[in-house]
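Excluded from the complex is one protein chain; the other protein chains are retained at their positions.
Just so it is clear, A and B label the chains in written order, and each chain counts residues from 1 on its own.
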Amino acid sequence: MALSQDEIFAKVQEALIDALGVDDDEVTTDATLVGDLGAESIDFLDIVFKLEKAFDITIPREELSPEDVLTNTQYVQDGKVTAEGLVELKTRMPWADLSEFEKNPRVENFGNLLTVGDLCNYVEAKLGA
Amino acid sequence: MKYRQLDKITSLEPGKKISAERTLKADEEYLLDHFPRFPVMPGVMMLEALYQAAIWMIRSGDDFKFPLVLLREVKSVKFGDFLAPGETLQISAEVLKSDGNLTTVKANAAKEGRTTVSARLVLERCSCRDPERLNTDQDVSWRAKKQFLEMFGPVLSDHS
Partner (left out) sequence: MRWFWVDRFTEFVSGSHAHGIKNVSLDEEVVDEYSPGFPMLPPTLVLEGIAQLGGILVSEHFEFKKRCVLAKVGKAVYHHFARPGDQLYYQVKMDSVHETGATVSATSSIGNTLHAEIELMFAFLEEGRFTEGPLFGPGDLEAMLRLMNFFHVAVDASGNPVPVYDCL
């Protein structure tokens, strides 16, 4: 099913409006899910369900939340993700823009970086695969 | 009122905004089943608290003109935390928009600053639709006003 970027954005936007109870003008490409749209952990599951349904894809948990990397002592030191860890994250999440995170790669910041645009890229990658 | 969810109204702008409080008591019967090892207020009762706050806010706004304020739709309800016996909810609701007899309300409840439930409600002010000869609407409106005064006292005169 070949969807255009606009079509993908529209469906992702709808899923976020339903899951987070926000207005459509709040859901912009650069908006962060946690910081700007107020998503909490329970909302991530809701978002996953809605995206799976909207795009007929399966979203394994670790693809959107790389918990195993963020808790691995091989990749994290003093609460910061190491260079090796960043490489691993980029490999696991090629669709995410990690440039902001790289400036201050503290583990607790990770959850806040995901934007609406990242989600759209993720869906596009899944549909193209 | 069975399942009354508001202990007291702390502020009221009739038809616009309301704040209220509710403390869960340890002897509320349903706690025995919800849950036997973890007694907490059922999520729907927290939602009920929001709904009740909304009804009184709307009713006070048109002097109990309509006998019924029915829940038509509930959207974006999220349960963020549990409420244990002895804990108090601060409930607040405000009107987002009015469209004829339909009112959209944004409401939430929090304990110690942490949101336990948030929701959008759409309520309809309406008649009981009984035959006119029964005068049901007047009877129910009067009873609703009486119920309000019995539960909350002279809140209206304090705030109008």
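Here is the rule we go by: a contact is a pair of C-beta atoms (placed from the backbone, for glycine too) under 8 Å apart; a residue touches a chain by one contact, two chains touch by 3 or more.
None of these values were measured; they are calculated from a predicted model.
Chemist: Kindly note down the residues of chain B that lie in touch with the hidden chain.
Modeler: Counting only chain B, the missing chain is touched by 1-3, 29-30, 32-38, 42-45, 47-48, 51, 67-68, 70-79, 82, 119, 128, 136, 139-140, 143-144, 146-147.
Chemist: Mind listing the chain A residues that contact the chain we can't see here?
Modeler: 18, 42, 45-46, 48-49, 52-53, 61
Assume only the chains that are shown with their structure count from here on.
Chemist: Just the number, please: Cα centre separation of chain A and chain B in whole Å.
Modeler: Averaging C-alpha atoms per chain gives centres 37 Å apart.
Chemist: Which of the residues in chain A end up touching chain B in this complex?
Modeler: 18, 20-21, 40, 42-43
Chemist: Note which residues of chain B are touching chain A in the complex, please.
Modeler: 75-76, 78, 80, 118, 120
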